[in-house]
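So that we are looking at the same thing, I have put the structure below in structure tokens.
All protein chains of the complex are present and in place, except for one that has been dropped.
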Amino acid sequence: MTTGNLRPPRLRPGALNLAEFLAQPAPPHCGALAVFAGTVRNLHDERAVTGIRYHAYAPLAEKRLAEIEEEGARRYGVRLAVAHAVGELKVGEISVVVVARAGHRGEAFAACRWAIDAIKRSVPIWKEERYADGAAEFLEGNPLRPVSEP
Amino acid sequence: MTTGNLRPPRLRPGALNLAEFLAQPAPPHCGALAVFAGTVRNLHDERAVTGIRYHAYAPLAEKRLAEIEEEGARRYGVRLAVAHAVGELKVGEISVVVVARAGHRGEAFAACRWAIDAIKRSVPIWKEERYADGAAEFLEGNPLRPVSEP
Amino acid sequence: MQHNGSMKVHVECCGAAARWCGAEELSLDLADDATVETLLERLSALHPELARRRDRLAVAAGETVVPRDHKLTANERLALIPPVSGG
Partner (left out) sequence: MQHNGSMKVHVECCGAAARWCGAEELSLDLADDATVETLLERLSALHPELARRRDRLAVAAGETVVPRDHKLTANERLALIPPVSGG
């Protein structure tokens, strides 16, 4: 697994805690912080959702999340941190976090947007939705693609 | 001043605390949270900055911040919360926060970006930068414009 | 106090306007048919830094931005809003 030496893993069991990702003080040369968090919704295609179980293929998922941080830093000149939950999450809980710190807001927003899109297309993670009627289904998803795409 | 009944004021003395804006649980129908925070940078046009004093014309600034929340909610179908600091801030401290909660990420990012741009063009607030050499200067700025612009 | 067809108005000089005008607050006697334009005319004649930005200033009364032809009233409180730089 490609986890940094002292940093927490990017793939974590259970809901993410946004505050943890924002506790670090802003680097003095960064004037902009853009954050994206994805949470479990209570509806999907008008079907009542009670929770989502996130599955991952961990070795590649960890590596891809790390690559997204590096590629985003390279493309936008920002500091990026990303993390994704695995396991059972309830409605309202946070499944994915992207934090971008940059000199100015343009790059911060662009990097944040690019990173969440890259996570959705390039990281081997799957949503298994749990419905109010007791059923559970995997969403259909999109074929896995490399990190280094527009 | 146009402050909501129970909500804290949108214009606040001293640095903002981002965690406070993120403590509320996500509404169950919102799958996306986009956040922007602006922090005081240590450099402006290659001059060393030690801090910024933010001045505001409070009656209109409060009203405009409230209008930005309403207009953003109307335009993008999101929940928006904005706040801006006044008074002395040090390098790295947070001067402005925008929080957008939406069904999906597209609207959340769009509303967040629109709101910070609207704050910069439509709210009567001024930066007085403090420099390492002891000088202090107001930035030149842009003429005040209405909230309801693209 | 209004006499001889003149009235007093009060001006809050926001942000850098306090430096341009040399004070955070000003009180002025103006003719009782004065408008925002009259006020800016008077202040610009005295304060060249303000005059330079005259077209880039806004003027507010309370929560409202008022146009140049806004008729001032006795003891009205106005705010001079220089180009903004928040964020």
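First chain written, first letter: the chains are A, B and C, and each begins at residue 1.
Criterion: contacts are C-beta pairs under 8 Å (C-beta built on N, C-alpha and C of every residue); 3 or more make two chains touch, one makes a residue touch a chain.
Please read all numbers here as calculations on a predicted model, not as lab measurements.
Which displayed chains make contact with the chain that has been left out?
For the complete complex, the undisplayed chain touches A.
Out of A:8, A:25 or A:59, which residue would touch the omitted chain in the full complex?
Checking the options A:8, A:25 or A:59, the one contacting the hidden chain is A:59.
Going by the contact rule already stated, which one of A:22, A:49, A:96 or A:110 would touch the omitted chain in the full complex?
Of all options in A:22, A:49, A:96 or A:110, contact with the hidden chain holds for A:96.
Can you work out which residue in A:35, A:81, A:100 or A:125 touches the chain that's missing from view?
A:125
For subunit A, which residues reach the chain that was dropped from this view?
For subunit A, the residues touching the absent chain are 1-2, 38, 54-57, 59-60, 62-63, 84, 95-96, 116, 119-128, 138-144, 146.
One rule holds for everything that comes next: only the chains that are shown with their structure count from here on.
So, what's the distance in Å between the C-alpha centres of subunit C and subunit B?
Result: the chain centres lie 27 Å from each other.
Compute the distance, rounded to whole Å, between the mean C-alpha positions of subunit A and subunit C.
51
Averaging over Cα atoms per chain, report the distance between subunit A and subunit B in Å.
25
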